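Missing here: one protein chain of the complex. Every other protein chain is in place.
Chain nomenclature is as follows: A and B, assigned in order of appearance, with residue numbering initiated at 1 for each chain independently.
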Amino acid sequence: MQELRDLAKKLLLDKQVNAILGYEWDRRGARPAFITEAGDCDRLVFDHRCVQNLAAYLSPRRANIAQLGRLAVVIKACDARAVAGLIRENQLKREDLVLIGVRCGGVVVNPSDSEQLNAENIAPRCVGCEQREPTLADHLVGETQSAPVGKANRDLRLSEIEKLNPEERLSLWTSLLSQCTRCYACRQVCPMCFCERCIADKTQPAWIESSPHSRGNFSWHLTRALHLAGRCVDCGECERACPAGIPLGLLNHKVARIVASRYGYAVSDDPSRETPIGSYRLDDEQEFIA
Amino acid sequence: MNNRRMLNKTDFEDFVDSLLRAGITVIAPVRREQGGEKVEYRPIHSPAEIVLSGQPPVRPLKEVVFPPTEPLFNWKQTKASVQIEEVPTEFKETVVVGARPCDAAALEIVDKVMGWDYRDELWFGRRQAVTVLSLACPQSDDSCFCTAVGLSPESTRGADWFMSSVDGGFEIEILTPKGEKLLERCKDRCRETKGRTNAMPSLDAKVRANLNIDPGKVREWLEKHFDDPLWSDVALRCHGCGACAFVCPTCHCFDIVDELDGIGRGQRRRNWDACQPALFTLHGSGHNPRKDQTARFRQRIMHKFNIYPARFGEVLCTGCGRCIRACAAGMDLISILSEIDRKSAEEGA
Partner (left out) sequence: MNLYQPQLMRIEEIIEETGDTRTLKLQFENPSVAEQFDFKAGQFGEYSVFGAGECTFCIASSPTRKGYIEASFKEVGKVTRAMRRLNVGDTMGFRGPYGNHFPLDEMKGNNIVFISGGIGLAPVRCVIWNTLDLRDQFKDVTIIYGARSVADLVYKRELQGWAGRSDVKLYQCVDPGGETPDWKGEVCFVPSLVEKAAPSAKDSYAVVCGPPIVIRLTLPLLEKMGFAPERIYTTLENRMKCGLGKCGRCNVGPYYVCKDGPVFTSAQLKALPPEY
């Protein structure tokens, strides 16, 4: 922790950055912190309760954050994939940011969860995560972490759903999505949902009905999952933010598995790596056209 | 005859069962499907589903009288002429069992805006059809602050019956004519009783420890501090979604949209909306009166703790804490209100 605070202090004092975007404790666990004074750097913390993906704050559309000036951002490996995505999709310039990578052995589901990380409370997405630290970083802090261990198994859950027949699957998702009230927390916390005007907000034509009925909710969530194909960094923020408890991560995970099997692509924190959606290859499968 | 009754647990369940058999919709806190410990208000099929302990339901009671989406009318067009088909403003009899006091109170608070000058028949139509049986709050957590906004874990506001858990059953206080009418349905099952026995220790002190402020002082401070560094500091964290508003029992902003159901027919609907997304106030011209998150976040606090009190005489908040629990960014109304309280004391001194 001291290493992180000292580094942040130095970055501010050397005027390398105007603000540090990191984590601090509040009454209910960890929350995002925006620190502009070197004297406040001792508020910075990092542990398994720092679940938020701070890359969401880096969108150029966040005018009040852009006003802070040059930022240093604390990122876990999964967050680094989002920063890489933003750079890859021309939302950010690598040189405009200082990236403080933190070593991570998995996080809990909610920042207010237990002080101890264990196999019961670990976020399902962390189980099987192979990246202990980001490659895309200017600095790396924290102790070496061991691979997270957990009981949750998303692939098992997915294969259970895949085993259902289409009617059963439809009825499962109809029931889950019926809880959506279209607060768009999923979109707002998503670092890759940075569109100037989201398709869900377009009115001419209104591609996606804004009403939270079955038709509108299906169009919204399926469209979002497809727009994140090969782009979702699996930070789990949409699912965590959903006040309706919809397992949105399952949709994204399913799409990611399809992208992996068809294009041999897994989202990485290398901004120069070409993505299936952003590149064209003659040998891409295109049987859906014929 | 006084207005207090005792109903033992089996009789209570029989009573709920009799309501169901009479074709009355019964809504109660139940476990969320695939949601672990989480609870939500839903129509039940059997009294066994009811969960009266634990955390408050994730979403408040407001959707029972104000659905997330509802048709305002249907229309059909033939050539140049349009026919409008009205939607009913009378609704099916519904009984809510086990409402949290913070949720029941919210209905009365929102009645004011729904009824000033123009009366919203869809809101009041459902209000009329719904009988609310509140339960003395069984569990609070670190997000609760009802005592800071003039309510309490035993507040009877907005309830037709107020129920307290006692050994072997419930002690019931009948509060309204609607409550009396419902009592007719279980007269034989309950017996008269004297005052409240307070079998459960009150959560009052525990909730008060979370936040202890004077909303009047907060309002005075807000009145004078449209511009304050607090707004821009706190708003940095806000993602601008509608989660806080959609889980709020008192937030009532809405949108009106047209949808087509086919060629030449469709409906106009109203949908929940929230003041935090940029689109809420965006003009067709591109001008946006609340152009950044700082302005939008301030509006949320101002509306609840200054504008609504000025207009309707009380804060637009029941201290249920749902906005705090729901916020992905850790926006914490308790911290914000205590900060305002602190600033106000500092300036007053």
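What we mean here is this: contacts are C-beta pairs under 8 Å (C-beta built on N, C-alpha and C of every residue); 3 or more make two chains touch, one makes a residue touch a chain.
These figures come from a predicted structure and were not determined experimentally.
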Contacting the left-out chain: of B:86, B:167 or B:346, that is B:86
Across B:52, B:72 or B:183, the one contacting the chain not displayed is B:72
Where does chain A touch the missing chain, residue by residue? 203-204, 206
Just checking the interface: what residues of chain B touch the absent partner chain? 72-73, 75, 77, 80-82, 84, 86-87, 89, 113-114, 116-122, 226, 252-258, 260, 266, 268, 270, 273, 275, 280-285, 287, 289-290, 295, 299, 303, 307, 310-311
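Here is the rule we use: only the chains that are shown with their structure count from here on.
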Just curious, how far off is chain B from chain A if you go by their C-alpha centres, in Å? 31
Under the definition above, what is the set of chain B residues touching chain A in their complex? 32-35, 38, 58-59, 68-69, 142-143, 232-233, 235-237, 239-243, 245-247, 255, 257, 259, 269, 271-272, 274, 277, 279, 291-294, 324, 326, 328-330, 332, 334-335
Show me the residue ranges of chain A that touch chain B in the complex, using the header's touch definition. 26-32, 34, 52, 56-57, 62-65, 68, 111, 175-176, 181-185, 187-189, 201, 206, 209-213, 216, 237, 240-241, 243-245, 247
